[in-house]
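What follows is a single structure, written as structure tokens, with notes after it.
One protein chain omitted, others in place.
Then we have chain A:
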Amino acid sequence: MLYDVLIAPFADFDFMRRALVGIAALALGAGPIGVFLMLRRMSLTGDAMAHAILPGAAVGYLLYGLSLPAMTLGGLVAGFAVALLAGAVARATELREDASLAAFYLVSLALGVTIVSLKGSNVDLLHVLFGTVLALDDATLLLLAGVATITLMTLALLYRPLVLECVDPGFLRSVSRAGAMVHLLFLALVVLNLVGGFHALGTLLAVGMMMLPAASARFWTADITRLTLVATLIGIASGTVGLLISYHFGLPAGPAVILVAGGAYLLSLALGPVGGLMRLLLPVRHLEA
């Protein structure tokens, strides 16, 4: 019985196994990235960047159809362009980075939707927006695994300056010129994960895989190392449960995964020991000192 519910779908169907591996790879990279986005108060930046990669992917699609390399490359170019432009405007002018990012991503999104609608039906647009987690081929799996590998290795190298940039950017500026570089590399990782994510979940839902586990993790621990671990685990668990639900109830897989991650967030919000609602509603006696 339990076997039928939990194991059989993955044991019997290749596409379910592939989806599971793909989502696990995505969670490995996107979890830690989401944690840093949250700690840097950039939770909505992921959303903006996800919109920004659309025209690039769309141009790739327009020229070569549903081709993985073309759409990946296009997405990366568009994402990096918006990140670099927004960063450059923020550093060169009075406009803050959030405002310049908003300006560029909105233009980028409008451009993307226009390009997609130039050619192809609404089904294609749905594919770009919501992904095809149940149709991951070898190349896409390799891309997702590659993105996770690059992300984890780069984060390990950048860890010290990245944390410093979050806590005390003024101090980092006073001792080193690495700040701007670190910020850009971090944004590059965000773009990389979103581009990887949109093949599996689509541009809109890839952000969910990044931010929902991170926001959930914050209710369980306040330590950065543990935050990244908890976020990654929540991501993988949401992926597994979401795929099973979509299999048993015939729901679309991508949204099911994100809805489960959303459920995990609500659960953490209610029960989490670090600032969760239950902790607030059930006061504990205070200590002597």
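Operating definition for what follows: a contact is a pair of C-beta atoms (placed from the backbone, for glycine too) under 8 Å apart; a residue touches a chain by one contact, two chains touch by 3 or more; residues count from 1.
Note that contacts and distances are computed from a predicted model.
Set against the options "Glycine cleavage system H protein", "FecR family protein", "Sarcosine oxidase subunit beta" or "Zinc ABC transporter ATP-binding protein AztA", the UniProt name belonging to the omitted chain is "Zinc ABC transporter ATP-binding protein AztA". Among A:92, A:175 or A:284, only A:175 touches the chain left out of the display.
For the chain left out of this panel, the touching residue among A:8, A:21, A:150 or A:164 is A:164. Looking at A:227, A:243 or A:264, the residue that reaches the missing chain in the full complex is A:227.
Although one chain is not displayed, chain A still touches it through residues 39, 157, 160-161, 163-164, 166-176, 178, 222-224, 227.
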